[in-house]
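Removed: one protein chain of the complex. Kept in place: all other protein chains.
The letters A, B and C name the chains in turn, as written, and every chain counts its residues from 1.
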Amino acid sequence: MTDTSSTNIPISPRQAMIRRALRHKGLIFGTVVMAVVILIAIFAPLLTEYDPYKQNLLTRMKPPVLLGGDPDHWLGTDALGRDYWARLAYGARVSLTIGIVAAVISATIGCTLGILAGYFGGRVDAVVTFLINVRLAMPVVLVALAVVALLGGSLIVVISVLGLLLWDRFAVVLRSATMQVRSLEYIAAAEVLGASLPRILVKDILPNVMNHLIVIFTLEMAHAIILEAALSFLGLGVQPPTPSWGLMISEGKEMLLFESWLITIPGVALFFLVLAINMMGDGIRDVTAPEGRN
Amino acid sequence: MSDPILSIRNLTVDLPKGGDRQYAVEQLSLEVAPREIVCIVGESGSGKSITSFATMGLLPKVLTPSTGEIRFGGQDLLALPASEHAKLRGSQMAMVFQEPMSALNPCYTVGTQIEEMFETHTELAKSERKARVMKLLEEVHLPDPARVYASYPHQLSGGQRQRIVIAMALALDPKLLIADEPTTALDLSTQAQILHLFKELREHHDAGIMFVTHDFDVVAEIADRVIVMQHGRIVEEGSAEEVLNRPKHPYTRLLIDAVPRRSRDARGAPAEDVLLSVNALNKIYHIPGNMFKQARDVHACKDINFSVRKGETLGIVGESGSGKSTLVKCLIRLEDPNSGEVLINGTDLASCSRKELHPYRKMIQIVFQDPYGSLNPRRTIGDQLIEGPVNFGADRAKSMERAKELMRIVRLDPDALNRYPNQFSGGQRQRICIARALMVEPKVLIADEAVSALDVSVQKEVLKLLNEIRDTLGLTVLFITHDLRVAAQVCDNLIVMQKGEIVERGNVEQVFGAPSSDYTKMLLDAQPGKDWDVPDISTLPPVAV
Amino acid sequence: MFRFILKRLGLAVLVAFTVSAISFALLFLAGDPATAIAGENAASEDIAIINAQYGFDRPLIVQYLDWLSKAVTGDLGQSWYFKLPVSQIIGDRLPTTMTLGLCAISFALILSIPMGVAAAARPNSIIDRFALFIAVVGQAIPSFWFGLLLVVFFSIQLGLVPASGSGTWRHFILPTVVLGYYATPAIMRLTRAGMIEVLSADYIRTARAKGLPTRKIMFKHALRNAIIPVVSLAAVQMGFMLGGSIVVESVFALHGAGFLAWESISRNDLPTMQALILIFSMFYITFTFLADVLNAWLDPRLRVG
Partner (left out) sequence: DKADDTLRLAFTKELETVDIYFNSAREGILLARAIWDGLLYRDPVTGEYKGNLATEWKWIDDVTLELKLREGVTFHNGEPFNADDVVYTVNYVANPDNGIVVQRNVSWMDRAEKVDDYTVRIILDAPFPPAEEFLAGPVVMYPNEYYAEVGPAGMALNPIGTGPYKVSSVDPGLHYELEAFDGYHGDPRNAASIGKIDIRTIPDFNTQIAEFFNGQLDFLWNVPADQAEKLDAMGKYQVENAEAIRIGFISMDASGRADADGPMTNPLVRKAVAHAIDRQAIVDALVKGSSEVVHSACAKIQFACEQDVAQYEYNPEKAKALLAEAGYPDGFEIDFHAYRNRPYAEAMMGFLDEVGIKTNLVYLKYSALRDARSKGEVPFTFQTWGSYSLADASAIVGEHFTGGMLDDAKDAEVTAWVNEADSTTDKDKRIGLYSKALKKIADEAYWLPLWSYNVNYVMSQEVSYAPTNDEIVRFFDFSWK
């Protein structure tokens, strides 16, 4: 008498997730906007014939076509006469790179610390908790600003500083998520079955904290992008002439009261990108852990 | 009999789309009279709780009663506006829930929480309210009412909390008291006291009591009338005596048949050679304090000594927190014991380093209690089954063959190997866990409350399977349980633990027939439904369905 | 309990020391103090004099210990830039930042807690969606942009509030909104999630079975439990706000400690920087400590064992 009628939930967790995802408006909005930005970033050279670095001091600060500008430059030109659309399109690359790489760095640090603390507990946990406290107690924005101010803000410096700055949330969340997973009996079962530590971490812990990881990753990615803009605002973001959106905002800020489109265009682009990433993060959380929201 | 307080007619509650079935309860009719305990029994998901929630007006928003009426005190509750219904709650009808641990707000003293009843529903002055609360606390036999009054829930034990909830329910002398599995989460001894309290209530108050449970022993202990539910429908109804001893409906018969007997299944005696022995094992947990609490030590296992022979089934019984799980965790080295030895085939596992331990891991395997937490939801069944052999160096393809074979042994479809755990029911998961443990061909199998979370009928199946496997594979089994009946049924020898110590040991007949420790006597005494001899269903006359 | 307070204080001091040691090393390694002291138009010979005068030729660790031993006695040194005692300068600026920080956190709490509660009471309702919208926008809008927009609209166009300065309470309105809004999304989300979780707890069901009115259930029984993690978060956010209000302080010309810190970076005024970092980390530690105490008061499980 083999029990064959094994299921009353006929779909796999992955299928159920996809179904929920397709019904989630925020997630779809976020993903679509992200996809558009990524496509723009990849195909920037095809989308504009202008070189984002090519200046022309004779055609400075031409407003966008909508505000009665030159039809050759539909989004206008910046203070050095560079095509604004070309800078915006190429700038998507920079902003995405900053977001992704900084988040990868901080995820690596934060996850390692968080998972180790959550898994081992005890002394390891005490050390990691201490580190997290140090990190939180340190006004790292200031320290980072100091470092960038003194070392000069190259793309690499900015990304590494942001990466070193944003790991705390990964550590905090993954620590508690790991603790929770760690207390489940399948971890004990795996141990009893002789699984090695790395194997347990990779096969049993990581997949089960993955959704937290992804959600925080998106949040921190958005955070990194917006922080870079803030650094740029204080004059310490990536270096010109690199077309980052944060830098464009910071350059456009000069003329805020007179040519407000200069700051509005990259500002809106940045706003939507960050909005989209956040909505994606929220969506992923809703979809992977539906109990989290309702 | 007087007029019913509550009468439910043709109640149907719809389930949201995509649920297990269309209705949570369907065409349900029942009555509760004053001074009467009506037990509703049925397996998990049969709609017992939904019925009580519908009566209290506490249904979750997604569930809506579609037809029928619930008449209470001359009015139809379903037609009543929510605010009117709220006024009845507490004053006219009250409810006691299953989980005493979480049923009280951790932020307020229990006194305040009981007083709230008077505050909301009466005009009593503060001092009078307090006096009434004190009286209630006495009525539910709480020691030192003044202290309890000022205590926070977490300072009380589960049984005490359940009494608080009952006191709260009785505060305004309601006409109807609904108890939804009020003893399921409690220890045997506490359960006995709470059941006793209910019986007392029936004597001293006029209230009609609707008592939801899934345990026939409890039914036998207190019920006047019994209603049996299955899949949202009432399948049988009658006086307790009738239903318990002469069940008519096949489903009722199935359930009653699954109730474990107090006698041991006949089987051959185990061999003589000792396979596993534990000497002077100690485990102390250090609980670190925080800013507001002292650190303290919990001596979870004290000088544990016992040995198990090859092929023997040793039962370890004891109430919650007595150290059973800690003991087995030390055996399999999920915890490191503070002192003592665990000898298996002459090797001391307790003193092995992690590395040395590895080859011995496969000797002892374990099946845990929680069927939902013991399988990794993100890995396929097959992947988890071959985990063990692969870790011990076996070939993946060969292990997969073995996994298929074991799936057949635990009576599951081998094709299910590439599915995920969430596609299986609790009973099926426990079988998978058993299969997983058996993959590495252990000598000793530990079952830590392996069947406690399952419905009786499923429990019976899994127990049967375990017994079969033990016999065919010649396994030695350590069977941990708090259910004396189950222990009696499957074990050869028993160990009784209390507060980390072994207080009694011997074979089943000795322990049950002539217990030596007071603790064991008390446990035996506390079992509900002692007066009920489970009828032998096969001897009952067949009934047409 | 006394022991644990001691232990906790010890840990706090250790955290503060670690923070100050790290920042000391970073600051002194990355910048050249002498040039900073000399100022922009200083000539080369000026710098050599300064180097000898201040003892920058000593090993870093000696300089740190020297600084630390003075710091514990309350002597935070002299600002290289203002040539005034650091404690005096910071003392002048802290009230502004504290006022701003307190206003902002109050604003954030007053905005986000009721909204989080309302959203949790009716998930997926219009209120919930609106709250979510506020939160998502709050996360995405760069605060300097938001600040400048508010200035353009409320100060220049409508002339309702002053654009900069810290003279009266009206000066604090816009900065409070900008800085407070920054903390709002996190607090609101946590309140909402906490409330949703708590509302499904058994004791809420008990409260309903007691026939309590909804208002009482929401605010007496649910909120008190849901607010506990929010208190911790608010403490952390408050710490961030004090040290992270640079942008807001610079836009609104509020000369608070955050802005002072930022300016000190640009001026390489290391003693001021160093003292501020120490003070900010102390703040963080104090706030989290206060949050723990407050939580213990809110949650007896933490208090009585």
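The rule we apply is simple: contacts are C-beta pairs under 8 Å (C-beta built on N, C-alpha and C of every residue); 3 or more make two chains touch, one makes a residue touch a chain.
This is a predicted model, so every value here is computed, not measured.
Every visible chain touched by the undisplayed chain in the complete complex is listed here: A, C. Screening C:152, C:233 or C:294 for touch with the missing chain picks out C:152. Considering the full assembly, A:154 is the residue among A:108, A:154 or A:183 that touches the omitted chain. Interface residues of chain A with the unshown chain, by the touch rule above, are 53-55, 57-58, 60-61, 79-81, 149-150, 152-154, 235, 239-241, 251, 253-259.
In the full complex, chain C touches the hidden chain at residues 31-32, 35-36, 38-47, 49-50, 53, 79, 81-84, 89, 92, 148, 151-152, 155-156, 159, 162-165, 250-253, 255, 259, 263, 266-268.
The rule we apply is simple: only the chains that are shown with their structure count from here on.
With centres set at the average Cα position, the gap from chain A to chain B is 46 Å. In terms of their C-alpha centroids, the spacing between chain B and chain C amounts to 49 Å. The mean-CA centres of chain A and chain C are about 23 angstrom from one another, to the nearest whole unit.
Shared contact sites, meaning residues of chain A that touch two or more other chains, are absent.
Within chain C, contacts with two or more other chains are made by no residue at all. Partner chain B is touched in their complex by these residues of chain C: 1, 4-5, 8, 201-203, 205-213, 216, 221, 224-225, 292, 296, 298-305. Taken in their complex, chain C has these residues touching chain A: 11, 14-16, 18-19, 22-23, 26-27, 30-31, 123-124, 132, 136-137, 139-145, 148, 152, 156, 193, 196, 236, 239, 243-244, 246-247, 250, 261-262, 265-266, 268, 273, 276-277, 280-281, 284-285.
Of all residues in chain B, only 20, 329, 332, 334, 358, 361-362, 364-366, 368-370, 373-379, 384, 387-388, 391-392, 408, 411-413, 416, 419-420, 422-425, 428, 433, 436-437, 439-440 touch chain A in the complex they form.
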